[in-house]
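Notes follow the structure.
For this view, one protein chain was removed and the others were kept in their places.
Order of writing sets the labels: A and B. Residues in every chain begin at 1.
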Amino acid sequence: MKDPLKTLRETRPLIHHITNWVTIYDCANITRAFGALPVMAHAREECADMTGIASALVINIGTLTSELIDCMIISAAAANKKGTPVVLDAVGVGATKFRDDMAAKILNSARVDIIKGNYSEVAKLAGEHAQTKGVEATSIDADPLQVAKALAGSRSCTVVMTGKEDIISDGKRTYIVRNGHERMGSIVGTGCMAASIIGSFASVNSDHCDAAKDTLCYFGVAGELAAAKSEGPGTFKMYLYDEVANLTDEKVKPLMDFEEL
Amino acid sequence: MKDPLKTLRETRPLIHHITNWVTIYDCANITRAFGALPVMAHAREECADMTGIASALVINIGTLTSELIDCMIISAAAANKKGTPVVLDAVGVGATKFRDDMAAKILNSARVDIIKGNYSEVAKLAGEHAQTKGVEATSIDADPLQVAKALAGSRSCTVVMTGKEDIISDGKRTYIVRNGHERMGSIVGTGCMAASIIGSFASVNSDHCDAAKDTLCYFGVAGELAAAKSEGPGTFKMYLYDEVANLTDEKVKPLMDFEEL
Partner (left out) sequence: MKDPLKTLRETRPLIHHITNWVTIYDCANITRAFGALPVMAHAREECADMTGIASALVINIGTLTSELIDCMIISAAAANKKGTPVVLDAVGVGATKFRDDMAAKILNSARVDIIKGNYSEVAKLAGEHAQTKGVEATSIDADPLQVAKALAGSRSCTVVMTGKEDIISDGKRTYIVRNGHERMGSIVGTGCMAASIIGSFASVNSDHCDAAKDTLCYFGVAGELAAAKSEGPGTFKMYLYDEVANLTDEKVKPLMDFEEL
């Protein structure tokens, strides 16, 4: 897509979230800063209706309960029916059996278009041996590129593995994105925010592999620009929002650092 | 009221909230920055008791569930019994039938002193044809001034419609407030924050129309001052809190931009 940010800002799609209580505010705000409209509605009675008027659904299991998982599945089914893209952020998979089981339940109950997680979360989803330290990745034995490709192939979806280098694969194409800054890991929530942005870009770009690559480049560039001005996580977070809101396609293009394998 | 901010800061009223999980932190912080004391307690077993020691109740249906609506009604009934002002922020009414039904259930179960929403939320509550895009207003066919007046008259309450121009009416008096800055719409939560501040001012001013007008002028002036210093939503939000905390009645008065119709 030629000008993804311009397209997003002109379209102003509604991005429905069923997400976690830790980063819910940041998911909403980053969606807004990129130019889309966030909404968060997790009541069983309305979640399908809200999905029905939305252009993407982002589900994030960070503070899951059984009830929330049910609502995520109801919402994903509503999205599937309309062909609305569904993003799953598999927060904490690999930390407890319950998370592993609930992520599997979602994947087996509805079509997920984009699966996102850190290296150990995605490896665990792919059936590899992996442990997540709460919501923090630990090193994995398997080759991350192969893990992403294999999961994307077996689930017929796009897989996004975030880490020092981000990997994106739809089973056929695979990108590595090197934008970003370590300060993005010094605050809580940048991973969750990335899922919201992926949902936003995917709502205006049916090539989800491309939408995820654009997300990680654009958000990564904003992170690099914010890091250059900041002196710690407090100033970094503030400047991150300014930089995101002030991004343009023209500004980002020469700074994009990705590779197609 | 002559010096609403001074009065609020000397009184330090307790403002009880049953609100949404997206902006709950900002509702608490802005209440504190204006000089009141926020509390958020949504358990069915204690919500009436907490309302009993509070000077205002703010209910916000942004992330409603059936259980939360029940607790809002229990709390509102407790507030009604003591004559404590109740503010309803009708977030997302017009987006799903469930929201419309739950807002109606609240209004039919308890006395709400101040109804607040954006143009399409309030229009929908007033029985007009209106659709809300998630939690974002869309344009309405009806005349907003007539909508506000009619709803205030039929519900015997104060109605606050926020937008580029804010409209406040108790059915007899109607104010238009022009303070504020478009940057307030660039971050999530300023609408919810306004409801918390309305509750705060209403707790020390039995003229709720006046309390709502003061809120939107004072908060709007803080937004204007913060916007002048900021370069994006991150710096804006930070300065907004500084400006609110550093407001005085003397500083705001010459900057108030409102009209009584």
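The rule we apply is simple: a residue touches a chain if its C-beta (ideal position, glycine included) is under 8 Å from a C-beta of that chain, and two chains touch if they have at least 3 such contacts.
These figures come from a predicted structure and were not determined experimentally.
> Could you tell which one of A:Ala54, A:Val135, A:Leu216 or A:Val244 touches the chain left off the display?
If we include the chain that is not displayed, A:Val135 is the one touching it.
> Write down which of A:Thr11, A:Ser109, A:Ser186 or A:Asn246 is the residue touching the left-out chain.
A:Ser186
> For the chain not shown, which residue from B:Asn29, B:Ser109 or B:Gln131 touches it across the whole complex?
Considering all chains, including the one not shown, the answer is B:Asn29.
> Identify the residues of chain A touching the omitted chain, counting contacts across the whole complex.
Spelled out for chain A, the touching residues are 20-23, 25-26, 62-66, 92, 95-99, 133-136, 186-189, 230-235, 237-238.
> List the residues of chain B that touch the chain left out of this view.
Against the left-out chain, chain B lists 14, 16, 21, 24-25, 28-29, 32-33, 37-46, 49-50, 53-54, 237-246.
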